[in-house]
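To start, the structure under review is shown below, and the notes come after it.
Removed from the display is one protein chain of the complex; every other protein chain stays in position.
Order as written gives the chain letters A and B; numbering starts at 1 within each chain.
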Amino acid sequence: MSGLLLALAIMAALAVLLGAVLGFASVKFKVEADPLVDKIDAVLPQTQCGQCSYPGCRPYATAIAAGEADINRCPPGGEDGIHKLAELLGVDYKPFDEGAAQPKPKSVALINEELCIGCTLCIQACPVDAILGSAKQMHTIIASECTGCELCIAPCPVDCIRMVPVGTTLKNWKWDYPVIPIASIPTKAA
Amino acid sequence: MHSPHIAKPTTVSVIMLKVLAALLPGLIVYVHFYGIGVLVQLALATGTALLAEAAMLKLRGLPVDFFLRDYSAVLTAWLLALAMPPLGAWWLIVVATLFAIVIAKQLYGGLGNNPFNPAMVGFAVAIVAFPAQMAQWGSPTVPLHELEQLAYIFTRQLPPGAALDAVVSATPLDFLKTQLLLGDHSVPELLARPLYGHVAGIGGEWIALGYLVGGLFLWKQRLIPWQTPLAMLAGLAAVATPLWLYDPLHFANPLFHLAAGATMLAAFFIVTDPVTAPTTPRGRLIFGFLVGVLTYVIRVFGGFPDSVAFAVLIMNIAVPFIDHTTQPPVFGAKRKGGSA
Partner (left out) sequence: MSTLYSFHGGIHPPENKQQSTGRPIGTPPLPARLYLPLNQHLGNPATPCVAVGERVLKGQRIAKADGAVSAALHAPTSGTVTAIAPHAYAHPSGLAETCIVIDADGRDEWQPRQGFPLWQSTEPAEVRRFLRDMGVVGLGGAVFPTSLKLASTHLDTLVINGAECEPYISCDDLLMRERAADIVSGIAIVVRLMQPKRVLIGIEDNKPEAIAAMRAACAGSDYQVVAVPTKYPSGGAKQLIRILTGIEVPHGVRSTDLGVQCFNVGTVYTVARAVEHGEPVISRIVTLTGAVARPQNVEALLGTPAAELMAWAGQAPNSDGVIMGGPMMGFKLADTAAGLTKAGNCLIASSAELFPPRPPAMPCIRCGECADACPAELQPMDLYWFAKAKNFGKAQERNLFDCIECGACSYVCPSQLPLVDYYRFAKSEIWAAERDKKSADRARTRHEFRQFRIEREKTEKAQRLAEHAAKTAAPQATLPTPTPVATDKPAEDKAAAIKAAMERAAALKAAGSATPAVQSEDAKQAAIRAAMERAAVNKAAREAAKEAGASSAAPAPSDDAKKAAIQAAMERAAAQKAARGAASLGLPETPAAPIVPNNVLDDAKKAAIQAAMARAAAKKAEREASEAGQQAQPAAPAAHALDDAKKAAIQAAMERAAARKAEREHAEAAPADKAPTAPAPGPATLDDAKKAAIQAAMERAAARKAARDAEQHRPPQDKDS
């Protein structure tokens, strides 16, 4: 009998102790979470291009958070972006839909300054105010601020804006993932 | 191809071959005392290991030839064979080896990815599943004739006239344990028996010496760190000494423990297995020490007489944690000024 009581007492003591430890841990190591929308918005590339069918990155983030939009709608974010969203939201990776907009290399818009008539339409379209110019004056794009959303292309009445791929420069060049003749990569050898 | 454009010629195969070579002194002494059975076990284990490894590599779609030549499977087989009873049944070592290679090594991702020491997994499985078989150690005092040994391993038939008791006996550790449990004898009394030789059993102590020599060779070759073996022996001694001083009648002296069983083999060849040991210097000390302590505790207070395998496996679990918590400070993080 006393053995049983002892066992019970020990279990009870253990329960209390572990409970206390857990409680303490949950207070001590509490993570202040950003609201989900902010977290999603932080992953999105902020191109503000609307290719996701939402009027900007944040609205898309809001829609994702509300469960109204899929995570595979953002072409500028690329596959990587989908992976990140999938990880953040704890859902499965999902490739881009067939026929939907596909990711393409990052480009920036360039105004052909000879043709520009200074109509300001592109300025109104640019979601990040990356176009400088005023009425009847030639416009120009601040390349470093251009997100490559292409929203300025359609409004231009004289079609003087085109996208120029950024390409690899010494500034953004990256080392490749090492491909080593490792014998343990099975399928490659075959 | 990027820098560095040059590399040291040492390869994994070279390392493994050197370790195998370092096992030779101990192995020779072992064969000398226990007879050809040891070599049979060795051959059985090696063959099984290579076959199992090849089959698994093929199944995993890896280049068989290339990976067989790293000799890691052979090393596992040898370590296992050296830990198993020399006159054990052939299927015992085969099962243990299969377990070691297939489950403990390849299913975990093969070389470099196994969290548990494969040889020790094989050993532990054998001793848990077949305790009786594992308890029948060959007797160094009455060796059988070579052919008789072979026959016994493969057919379990003893030559007519030979008594089982004379051929196999418990290991010194096992014997000590059971006798102590019976309570009839004190430790010094038992150790005085011929079975125990000078320190820890006829043959056993010499074999241990052989391993020690091999281990020192490895250390000189900078193939094993000094921390793990030393810490393990220290850990063992650290528990054994006070208890022996406290009650020499019930606890064997530390020297006995250091020389008995698989202690030396483990200290220089098993806890030093890089894959399953910590990589940080402090981590190695902690790991080795705790293996030593656990070895003693399980040996003396636990259910199995030879407990190195369990001690190692238990500590293997803790390796990632040990590594994580013993990260050494990086250059510039510790001292301003510093020492010469």
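Things to note:
As a convention for this text, a residue touches a chain if its C-beta (ideal position, glycine included) is under 8 Å from a C-beta of that chain, and two chains touch if they have at least 3 such contacts.
Just so you know, these numbers come straight off a predicted model, no measurement behind them.
Checked against the full complex, the candidates A:Leu4, A:Val27 or A:Leu170 give a single residue touching the omitted chain, namely A:Leu170.
Where chain A meets the chain that is not shown, the touching residues are 41, 44-48, 56-58, 126-130, 144-145, 147, 168-170, 172-178, 180-184.
The chain not displayed touches chain B at residues 1-8, 10-12, 14-15, 66-67, 70, 72, 109-113, 225, 274-275, 277, 279-280, 323, 327-340.
The working rule: only the chains that are shown with their structure count from here on.
Once the centre of each chain is set as its mean CA position, chain A and chain B turn out to be 52 Å apart.
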